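Before I ask anything, here is the structure I am working with.
All protein chains of the complex are present and in place, except for one that has been dropped.
Chain naming follows the written order as A and B, and within any one chain the residues start at number 1.
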Amino acid sequence: MGKHMTLSVSDLSTCLGVSTDTITRWVRQGKLPVLPKGNDLRFLKKDLEKWAALHNIRLNLSDKKSGEKQNQADIRLSQALQNGGMYCDIAGNDIPTVLEACVNRILQIPDDFKSDLLDRLAERENALSTGVGNGIALPHPRQPLSYLPHPMITVNFLANPVDYNALDGRPVSILFCILCPSLQYHLHLLSALSFCLRDTDFISFLKSQPEMDQLLEKTVILQESIPL
Amino acid sequence: MSVIKKMTSRFPLNLSHLDDRLLLIITGIIAGMCSGLAAVALRLALELVTEWLHPFRHFWWAFLLPAIGAVLSSIYLEKIAREGAGHGVPEVIYAVSKHGGLLRLRSSYSRLISSFLTIGSGGSAGPEAPVVMSGSAIGSNIAKFLWLNDRQRTTLVGCGTAGAIAGIFNAPLAGLVFSIEVILGKWNFSNIIPIAIAAVAGAEVSQALIHKQVLFNHMPFNVGTADILPGICLAVFAGLISVFFTKTLNTTGKFAKKFRFPLWVRALIGGSVVGGIGLFFPVVLGEGYHFIQSMISGTFSMGLFITFVAVFAKIFATAITLGWGGSGGIFAPCLLIGSLTGIFFHKIVFLLFENPACASEGAYALLGMTGLISGVMQAPLTGIFLVLEITGGYETILPLIVVSAISSTMSHYIEPASFYFKELIKQGQFLRPGTDARILSDLNISELISTEFTKVSENMIFREFIEIIKTSDQFFFPVVDENTDAYKGMIEIRNIRRYVLNPGIYDMVFLNQIMDTDILTASLENDLQDVLEMMESNNMESVPVVEHETFIGMISKTRILDLYRRELIMQTSVR
Partner (left out) sequence: MNYKLLQIFRNTPFGRETFLQSLYFCKIIHANPVVYIPESDKFLMYFPNDAIQIDLDSSYLTSPKTAKKHASALFKEMGFKPAFFTPRSFTASTLPDIPINYDYFCCPRSVSDLSSKIGLGHIGPKVRRIIKHAPFPVLLTSPVFKPWKSIAVFFGGSTNASKALQMGLKIAMVSKLPLDIYTLKEKKSQTHYENIIKESNLSAPVSQFLRDWHFYKKSEFDTMLYDVPHDALIVVGAYGHGVIKDLLFGSKMEKIQSTVTNNLLITGPQCELSLLH
């Protein structure tokens, strides 16, 4: 971003969120500071900032936030699973102990935050069970975890099935922990995961405790058919 | 835009690098001087021709003189200059508010010639409006020549106007105030300085070239507090007269248009009538500066009744001159009618009270003038400053303000639109900066339209459409013909919600069965005002834009608000 950076009409039209017609009209009417040189209209960034401040207009120069927001929800389920990893033989006989064992084994959670995360997971379970049926539960905190670098889902196979107050009353043997740094990811992943879990073939595949590679392969195929 | 490139290539001096204010001041001086020259030229030419025609005024056929002048003037204006516009000031205001002050080059001289013919031959009209038109056209064309932008051009139009008024009256302040109050309608920093300087330049030109200034040779008056009460009465009277004047002007114009005469016949009739009136009341002929002069200095001699009749004679003469083909303004007639009114009122006061302690006849003539100008043009400041500059002192300022305020309020109460603005308001073209109408007229449909819409075919089955909805964030789907791409109707998600939730009909209906065909559409040619009106009266949030049966895009209220606010900021911010 040099001091003498210039913008074109189309750059400025995206910055201001108006059409190029509006920009050329403003130039014609003498409302915008324009560089007098060249074949096309160019605007000096410095002048524009001055102008925007004078008129109290927001100038979204070099701001790509809106672009990011769009891409945010675009994380693939397989990617999240890969981020999270797979943990087998989780010990425990009831919900709190299972959750504690899970949280303790997740590598990506810094040790300082583990107890906090556990509280939140337990709180969520107390409010309403996350057991979705077919022996699967999706424990997750209700607040986004800002310390996480990226969204993740960990797959946890329990050593012993546990009574999870699930919707269909069946004991749960697989936990998918959904851990996200922001709410958009959360909703997106939750919806993608629950879509996959509607597939009975996928569930029986899960029950066989597949390897990480196999699971990823399967989800890559399955997530292609996810609407959205 | 290659406009800018041209600007740099055309001028080695490179004006674009000059500071904006300095550029406007320099070009403003040029505009002021040029328009001052135009004003002076018209003044001198009028004086010359009046003198030259003076010996012929005593013959019985003198009434034909104004007729000949009017015929020549109208033929010149329509056939040679092909100007095709009214008396000038509304056109200038229209150009300023709608087209960034663009005026034709021919306007810078055509009015001078036609009004010279009209007024010189004795038609009852003022040279100010023509001079204002030429002055503003000169300013506009200087800006055009230098490829300046709209804002700068408008300021130069103001400079030209101010120079012209300042030049013709030798009254720089009146020029400044008139230009800003009537023509531009916007007081702001970047306007005032160049216009003030242009006004002074115009006045200087006038002083240098006209040695014997008629009107404005600073006469002292003694107006005391005792004059306030009669002043108020005069103001009410002047207000009534000005309303009557405005109404007469308008009706005469309409009346004349009813006859399907050729142009010159109309001018001939009108001119002869004016000439006929002039035989009995020479005071109505021409612009009447000399009569005003004599009234102010108190050397005017007419009886009470004659003065009263003269007021109306002048009103009719002016209305007929302007309405039946002559060319000119109403500024000078206003001054004359005003001073006649003032003198008439003064005479009444002297008739009713013996030896009242009020000021001279001349002072009342001045008050009457202010009253008429404020009333007819609804420009109180112009009236006050013009008369202040006549007297050259502040002795009369208190009654002046009182008269001006009352008269303009009164005429505003009876006739909310002033003579200059009436036509514009009627056409919806009275667009002062920062007003709603102006913003709406500046914003273009093509700027507001959002075009990124997925179109769907009318033969699409509903199930397919459901799949499209899933991945789309549109609320509206235009339905088009498969082959010709012609617009058929709209589908609004809001309206089909219950069908969307009913999978049973997914395979049963085609889109042309559920689309909305009677939804109102706009076209690119519509004004935003029309579109908004349509949205409001039908309670719509968005309107599809369809042109030549092709769907172009949608206009939504949220988008309008967004741009409306920016436009408002741009137009009202202090620069």
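Just so we're on the same page, a residue touches a chain if its C-beta (ideal position, glycine included) is under 8 Å from a C-beta of that chain, and two chains touch if they have at least 3 such contacts.
Model, not experiment: these values are computed from the prediction.
Taking the complete complex into account, B:Y94 is the one of B:F63, B:Y94 or B:Y364 that touches the chain left out. Touch with the chain omitted from the figure is made, among B:R106, B:K247 or B:K557, by B:R106. Checked against the full complex, the one of B:S190, B:S294 or B:S446 touching the unshown chain is B:S446. Across B:W147, B:F316 or B:F331, the single residue that touches the chain missing here is B:W147. The chain not displayed touches chain B at residues 1-3, 6, 82, 84-86, 91, 94-95, 98-99, 102-104, 106, 144, 147, 427, 429, 446, 524-525, 527, 547-550, 552.
The criterion applied here is as follows: only the chains that are shown with their structure count from here on.
Across the interface of their complex, chain B is touched by residues 16-19, 21-22, 24-31, 34, 36-41, 54-57, 227-228 of chain A. Residue ranges on chain B touching chain A, taken from their complex, read 1-5, 7-8, 14, 16-17, 100, 148-152, 442, 444, 446-449, 467, 470-471, 562-563, 566, 569-570, 573, 575.
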